[in-house]
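Here the structure is laid out as C-alpha cells; the discussion comes afterwards.
Here's a slice of the assembly, chains where they normally sit.
Should a chain be cited, it is by its letter among A, B, C and D, assigned in written order, with residues numbered from 1 in that chain.
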Amino acid sequence: MKLVSDLVTFGETMLRLSPAGNERIETAGEFEVRAAGAESNVAIAAERLGTPSTWLSKLPDNPLGRRVAGELERYGIDADPVWTEEGRQGTYYLEQAGKPRGTNVVYDRANAAVTTAEADEFDLEALRDAEVFFTSGITPALSATLAETTATLLKTASRAGTTTAFDLNYRNKLWSPSEAKETLTALFDSIDVLVVAARDARQVLDLEGDAETLAETLGTDHGFETVVITRGSAGALAWHDGEYHEHDAYETETVDPIGTGDAFTGAFLARRIDGDGVSSALEYAAATAALKRTIPGDIAVVTPAEVESVIGEQTSDISR
Amino acid sequence: MKLVSDLVTFGETMLRLSPAGNERIETAGEFEVRAAGAESNVAIAAERLGTPSTWLSKLPDNPLGRRVAGELERYGIDADPVWTEEGRQGTYYLEQAGKPRGTNVVYDRANAAVTTAEADEFDLEALRDAEVFFTSGITPALSATLAETTATLLKTASRAGTTTAFDLNYRNKLWSPSEAKETLTALFDSIDVLVVAARDARQVLDLEGDAETLAETLGTDHGFETVVITRGSAGALAWHDGEYHEHDAYETETVDPIGTGDAFTGAFLARRIDGDGVSSALEYAAATAALKRTIPGDIAVVTPAEVESVIGEQTSDISR
Amino acid sequence: MKLVSDLVTFGETMLRLSPAGNERIETAGEFEVRAAGAESNVAIAAERLGTPSTWLSKLPDNPLGRRVAGELERYGIDADPVWTEEGRQGTYYLEQAGKPRGTNVVYDRANAAVTTAEADEFDLEALRDAEVFFTSGITPALSATLAETTATLLKTASRAGTTTAFDLNYRNKLWSPSEAKETLTALFDSIDVLVVAARDARQVLDLEGDAETLAETLGTDHGFETVVITRGSAGALAWHDGEYHEHDAYETETVDPIGTGDAFTGAFLARRIDGDGVSSALEYAAATAALKRTIPGDIAVVTPAEVESVIGEQTSDISR
Amino acid sequence: MKLVSDLVTFGETMLRLSPAGNERIETAGEFEVRAAGAESNVAIAAERLGTPSTWLSKLPDNPLGRRVAGELERYGIDADPVWTEEGRQGTYYLEQAGKPRGTNVVYDRANAAVTTAEADEFDLEALRDAEVFFTSGITPALSATLAETTATLLKTASRAGTTTAFDLNYRNKLWSPSEAKETLTALFDSIDVLVVAARDARQVLDLEGDAETLAETLGTDHGFETVVITRGSAGALAWHDGEYHEHDAYETETVDPIGTGDAFTGAFLARRIDGDGVSSALEYAAATAALKRTIPGDIAVVTPAEVESVIGEQTSDISR
C-alpha cells in the first residue's frame, strides 16, 4: 500500500518476445522475454531518477500478468494493476537488425485485458494526489473503452490540478493517421504537456514547418503549457511560456532503440517534477535517452550518476 | 507440389513457449519456442515411421505462422496451410515441473487464424486420395466454424472411402464435458477409428467400466471399426472386429510428457496404413510413445530403428 | 513509501552465483545470479501468500546492491535497505549435485555491508507497527555488530507488542555450535516463536529426545509461545499453548533444496498472521516448502492457489 | 514426392560448427550448429523468393545427415539426398571476428559421403524437367568422382534443354588455382550462366581487365549466355546478349558474410526463372545479398516483401 507517487502513468505493458542477437523470429529457438510498454517505461525512467512513480493498468491474473507486474516492480515503481480473469496478456514479437533489414515488430496485443479497463476500476485519488499524470497516444488506440478511459483519466487529473502529460506516440500498426488525429486532438483540452515526434506532428496532425513552428503552432492552437518536439538524432526542442529550449542528442552506440522516447519523456518529467527548468530537463532527457540506447530491452536501467556523467562528458573508455 | 500423402491431418498448431528446465513462466528470462499441435504431432510421428503425411491448417501470413510451417516441414511432412492476413498465431505457455508442482499450461489461442478455417479453403482431393484422415477433439472445440469444418472434412473423407481416425483429446481449458460430448458424439457417425483416453471416455462420454467395456460399448454403440483406449502408464487396449488387443506401456524416463498420446496415435496409424495388424500397430505405438517421453518438445523425433530397438529391448546403457 | 507491513524481516541477502545444471564451479563458463538470503526468502514466501512484508538490511550502493534490492522487489515485498558506500556485497557460490557429490556452498560474505548495520539506522516504527518481526540465527553470526543489532531489534519489537519469530538456522561454516549456543540463547527472552531443525536443537542447543520432547523442553525452558521443530522429509511438529500439532512433508521432486526451510517459515507466519490456527499454518508451511523444492533458486515463487492445490492433492500430471 | 522443381541444385552441404559471438574455436564451450552449403544456399534463396527448388546430394544415414536434410527442408526446398551407410558428414568450423582477426574456416570435409556420389544415383528426370540446374566450383573440387559427376549432370541438363548455371566459387583450401582452372574450364561447354567473382576470374582463370572486360571475354570465349561478375561491396555486372547490366551493392551492416554470394545467385536465378530481365534480376540479387549479411548462418531467410522493401528503400528504423 503506497502513500503517494509524484508521477502516475496509465497504459498497456506487453510481454516482449525477441530472438537474441540478430536471429530471425522465423527460426530462433529461444525468445528473450521482457516487460515492455510506453507508460511503464516512462514511470521507470522517472523512478530511476528519483521520482516516486506508479503505473496503472489492467492485467490478466495468470503467470504472464504476474510476470509483467513483477518485472516492473524490480525497477522500483509501484505497479498497481487491476487483476482480471478476462482478457489476455498482450505480447509483441521483436526482431532487431541493422540495415537494410531494420527492426521489425509483430504485434499480438488484440483483446488484451487492459482493453477493457474503465476509469472507475482505478484509485482516482492517486491521480489527484500526483504531481503529474502521464499516458500516451497508444492507449486510446487500443480499444474504444480505453479511448474513453483515457479521456476520463486525463480530465480527472486535470480537474484536480494534476499536471497532465501526453506523448502522442503514433503507431501505424494500430490505426491510421486520420483516426489518430480525431481521437487524440479531442484529448488536447485536458493536456498540459505534449511530447510529439516532429514526424508524427506532420503525419498525424497535418502540421507543417520546422520544429519551432510545430511547437508554437501546437502550443498556441491548443493552449499547452509545454510542447516538446523530438527529432531523433537531431535532438529535441521545447516550447514553454512562449520561449524555446533546445538540446542536441548525445552520441550513442545503439544496442536497442526501443524505449528511447519513453526514457526521454520519463527523465524530462522527473526533472520537471523535481523543479528543474525546461532546459535542464531537456538535457537530462537527452542524456537518459542516449544511455537507454546502449541497454537491451525497453527499459532505461540507469542511475542519476550515470545520467550526470553523460551530461558532464565524464565517461572514459574504461572505469577501473 | 506434393503428389499424394497416405495420411492427412487437420488441426491447429501453436507456438509453444516454455522456460528452460524447471524455471517459472513468471520469472524466466527466456522461453524456448517450438511448434506444437496434436494433429501435426500425429502427422510427424507417422512420417518419421515411413508414412508420407500432410498437415492441413490455416496460419497467419507473418513470421510466426511461417515459423510454425517451417518447423513442421523440418520433420519431413508436407505442411500445407492456408495463409491468411486475418487472425493471429495461437500460442501456449508451458511450465514443466515434478511433483507437487506438476506441468501447467496457459493457453493463448483465442482468435487464432485457424478458427476461421472453412472446408472449401482446402484441397479436398488430398483428403479423398489419402488412406487415412485424422483430426482430434481439440479442433471442433476451438470455434463454431471449426466445429462445422471438422464435421464437413470427416464426412468428405468418409464418403470418399478414406478411413477416418479421431482422437477424442478432451481439454478442460477449452470446454466443459457436456459441451464436448454434444459436439463430439455428433461426429461419431463419420469416424472409423476412435482413440480415447479411458479417463475421457468416463468424464466426457459418461461411460463406465474397465477399458474392455469402454471399448466394446463405444464400438457397438457407434459402429466404429476400431476403438483404442489409452490408459497412460497402464498401457493401451484396442477393440477391433470384436476382438481385443492389448499392449503395456514401455518403461520410460519422462523428460517431456506433452505429445505422448499423439506419438502413440501417429505410430498406430502409420503401422495400420502399412498393413500391420492391430496388435503390431499397438506395439509400435507404445514404443513410439515411450521414446517421445524422453524427447523435449511435443514432437516424436524418432526413427523406425529406434522404435524397433525399444520393441526388441535391445537398448543398452551406452552404444559406442 | 509503504504504510505498514504485517511482517518485517531483517538479515543479509547475498548474491548467489551457481553453475547451471550439474556443472562444477571449477570449470563452469557461466554462473547463474540470484538474490538469496534466509530473511528475504521468508518475507517473500509470506508476501506471495498475501501478507504484506518488508525486508530490512544494509546494502552497498553499487550495481550489486541494487541488483539484490531490485530482484527482491520483483516478488512484491518492500525491500528497504540502508544504502552505504562502505562494505561489500556478500556472495556465495553454490554447486548442486546428486549423491554422492551433494550440494556444496563456498561462502564469500565476510565484510558485507550488512555486517556494520546498527539498529538506529532503521525505521524502528516499522517493527513496532508490524504484526511479526522475523530474523534468523544467521544474522548474529555475521559480526559482533550484527549480534548486538539483532538483540536490539528483537527487544524493540518485543516491547512494542510485535510478535517476534526466529529461525535458529545454524550454519557450521559461520561459527561453532558452542559459539552459536551462547549468542542465540541470549536472544531467547525476546523471542515468541522459535523455528528450529531437530538436528540443530540437538547439535547447537545440546538437547536430546524426539521432536515432541525438543519442542516442549524449549517451550517450557524459555517461555516461547510457539516452538516449531522441523525434520526435513519427516515433517514438522509444533508445540503451542501446551499442545502438539504435526504435519508430514509432502512428496516432492527436488530441483533446488536451498530455501526450503525459509519457505516453510514464511508460509507458517503468513497463515498465523492471517489468523489461522497452528495446524492449518503447518499444513500451508509444508505445502509451500514442497513447492519450493521444485523451483530453482532460493525463493518460493508460489501462489496461494498452488499451495492450496498441493494441500487438496488436486495436482494432476498436466493441467491443460 | 514432389512433382517438378523449377530449380535443381547439386552439391555438398556441411554442418557448420561455430562459437557464438566472437569467441574462439580454441576455447568456446559451445558451438552453434547449422546446415551450410553453397548449392543448398542457392536453392533456398530461390525457394524463399517463390521458385520451387530441389537440392540433390548424398548424405550419411545417421543423425548428422538427417539433421542437414531436415534443416534444409525447414526453408521449404525439397531436400532429396541419396542416403548411404558409407562416408561421413562433412563439417566446417567457423570463427567470425572483425579486423584484424577476420573470419577463419577450418574445413573437416574430407571423405564426406557426397564425395562418392555418382550421376546414376540421382533422378535425372528432375534435372531434365527443371528450368535451371545449378552447381558450383566447390563440387568438382571435392573428389575425382564428384568432378566426373558434376560434368555428367551438367551435360545431362544441358542436353535436355535445361538452363545450366554455375558459380565458379574458388576455395583455396580445396585446390590450387591451376587445378581449379583445368577442371572448371572443361565444364564451361555445358554451362549457360556463369557467376564468378572478379577476383576469381583473375586468380583462377588468368584473366585481366575490369569487370566489363572479364565478362565479355568469358562470354565470348566460352559462349556463355550470361556472365555475372561479382565484386563484393562494389556491386555486380552482368553481360548478356552482348549487353551490360550493372547494379550497386546495397549498404548493409554485416552480421554474417558467409552465403552472401549464394543468396545473390539464388535470387538472380529465381527472378530469371520468373521471367525478369537481367537488370531486374541483378537488383533482386543485390537486395537479397544485402539482407543475407544481416542474418546469422549461411542461409538467406528472407521474404519477397523484404527484398522488395530493400529495393524500394522503404525500410525505416523501426516498423511498429
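Basically, a residue touches a chain if its C-beta (ideal position, glycine included) is under 8 Å from a C-beta of that chain, and two chains touch if they have at least 3 such contacts.
Keep in mind that what you see is a predicted model, and the values were worked out from it rather than measured.
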item	value
Subunit number of the complete homomer, 4 shown here	6
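Keep in mind that, in the parts below, only the chains that are shown with their structure count from here on.
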item	value
Any chain that touches chain C and chain B	A
Most remote chain, CA-based centroid, reference being chain D	C
Intercentroid distance (Cα basis), chain B paired with chain A, Å	44
Distance between chain centroids, defined by C-alpha means - chain A, chain C (Å)	39
Residue list for chain C, restricted to those that touch at least two other chains	74
Category of the chain touch graph - line, ring, star, complete, other	other
Chain-chain contacts as defined at top	A-B, A-C, A-D, B-C, B-D
Chain C partner contacts - residues on chain A that touch it in the complex	1-4, 52, 66, 70-71, 73-76, 303
Interfacial residue positions of chain D with respect to chain A in the complex	74, 250-253, 255, 287, 290-291, 294-296, 301, 306, 309-310, 315-320
Sites on chain B touched by chain C in the complex	21-24, 26-27, 92, 97-105, 107, 171-173, 257-258
